[in-house]
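A single protein chain has been removed from this complex, and every other one stays in its place.
== chain A ==
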Amino acid sequence: MRTTSTSKLIGLCLSAVQQIIQECAYFANAESAFSSSSPSPPQNAGPPKPPSNVDSSRGLRLYGLEGCQEPLVELLCRQASRILQLYGTSSGDAGSSDHASLQPGAEREKAIALVKRRLELLTKTAYGKFYAYMYKEVPACWRQLYTDAAILRFAVLVLLEFNFQADAGSKEDADEKEKERRMKRKMIVDEMVKTLDLSLILAGAAGQSRGRKWVDEAFALLDDVLGDMSAVTTAAAAGGAKKGNDDEQEGERPQKKRRLSSSPNTKDEVIKGINDTWHNTPSFSTIEPFTPPVKNPISRVSAESLSIEAFQSHFAKPRPDGNPGPAPLIITGLVDHWPALTTHPWNKPAYLLSRTLSGRRLVPVEIGRSYVDEGWGQKIISFGEFLSKYIDASIPYTPSSSNVSPFLSSSSSAQPQPSSSDLLPEKDNTQIAYLAQHPLFLQLPRLRQDILIPDLCYTAPPPHPTDPSQDQPELDSPQLNAWFGPPGTITPLHTDPYHNLLVQVVGRKYVRLYGPEQTVRMRPRGKEGGVEMGNTSQVDVGVVEGWDKLEGDDKEGVKSGDEGGRENSEMGWEEDFNNVPFVDCILEPGDTLYIPIGWWHYVRGLSVSFSVSFWWN
């Protein structure tokens, strides 16, 4: 009854559990108090012993968890052992069949609940560190502890709670029961996705031996498993009209084969062949509520006439105004061949949903007009909810959870993500949500396959023209970020410490750029709330231009408030700002904008818009 992908997923979980036990084994052994007294309680036939290679690993090989407090590592290890033990005693599933004793149902439920609670405690403890440290200084061990706890939590769901029997038949069996079972399964799947996605988003899925690689693989297998199950269900629905149960198993066969034979790429092609559902589906709306005028257009060049050498020499070309550093440039036709613009159309909601486990995958979005506005906040929601609630209301999606807690347990402590946006009542449906500056392609490798790193990123661009302190250590490879949102998203005037190729994939965006030599006149912010904001301007371009109205009394385009207020008093800044030269453009789908390092830029989504930025140096 089990499909190959199901067994693979179970195998993956089991191997992670065993690996965690092994890696923590040093502690399990070193602490005599626990291990000497831990021989199995009578009712549980022998918990899995720590592997015998422990003595050889006395050299403190903690595989990245050193730094976390030792008792917490032990705690993690004990949960792994417990999962294995419970799996061994689970009914029917012959994992390790020597566990004869079956635990009574209620006791087993309780044991599972306890494991989950322990894992919750571990993730909460690790999560507390994420906040307590500065973002970049969070010790990797805590990120790994979070990730490993999430992996174990996923293993609990897969090994102990999920019913893989795609019970398609039983039509005459009361529909109620079937519905209930389906609901339960859906909830568990949502929980699986949430567990792993949070480890990706919050903890960066840290860890050498498992980490991101493991999580990616688990997601790929989960996709297959769900595909199989829906295939069976569909087949059952079709076949059920004619015949009985036995045929339904047959309906599953072709699916199974395709999975066995496939490498990711060809698989995509096969899926495309079989299930090319999105080509006839609607695209995102191209409606633009507001289109600003372009005053000083940036020069455009076709990709055909721009070789890497030509681009490299562009860096050395003096700017028309004589200021140092290269000038911005729009390159057309650079990405025409990207699958994202052709065979795997990102402008089709149906396609994006098909790449996100039917919209189940979670993404962090920014709520509010611009990140310098009051009331701006971040939250983690499912991609499907993001699409239907903030991008296009016509996209059908029933949100499973409107606000995801950063902790793993869903029911026991359904807490909203602690963010300032929660402090606002949920009244505002007009709020803008922006999936901004998120390494989406690390999180969703299948979307990563739809784009290619432009060759132009393999050039050697110059350092910052005026401020060497901005220069960053060389990146190993370009840094990719996704920018996806409805009309009206705003990235306030700011500057980045890298050269940037901003590729417009879906919809249109307005971009305005000011040269690095204008930094002082950009009115950079200072430290705000303990966070250095010097790369962001106090000026709201939209307000200065009269495109936007600032909420509240103060119509100046400068952030009011204690700090800003003082500087506000220098009159005439607005006039001065209006005289600062700039260039601007509207990016069309397929356009690539080169933003040289240090250039201040203001970006405004005009329609539904999806861009990818490539930072390099």
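The criterion applied here is as follows: a contact is a pair of C-beta atoms (placed from the backbone, for glycine too) under 8 Å apart; a residue touches a chain by one contact, two chains touch by 3 or more; residues count from 1.
Criterion: contacts and distances are computed from a predicted model.
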item: Protein that the absent chain corresponds to, by UniProt name, given "Peptidase S26 domain-containing protein", "Cap binding protein", "Queuine tRNA-ribosyltransferase accessory subunit 2" or "RCC1/BLIP-II"; value: "RCC1/BLIP-II"
item: Touch with the omitted chain, as defined above, among A:Arg78, A:His314 or A:His494; value: A:Arg78
item: Absent-chain contact - pick from A:Pro289, A:Gly529, A:Gly546 or A:Gly572; value: A:Gly529
item: Interface with the undisplayed chain - residues on chain A; value: 30-34, 36-38, 40-41, 44, 47, 69-72, 74-75, 78-79, 82, 114-115, 117-118, 120-121, 124-125, 128-129, 131-134, 139, 374-375, 409, 412-413, 415-416, 418-420, 422-425, 427, 527, 529-531
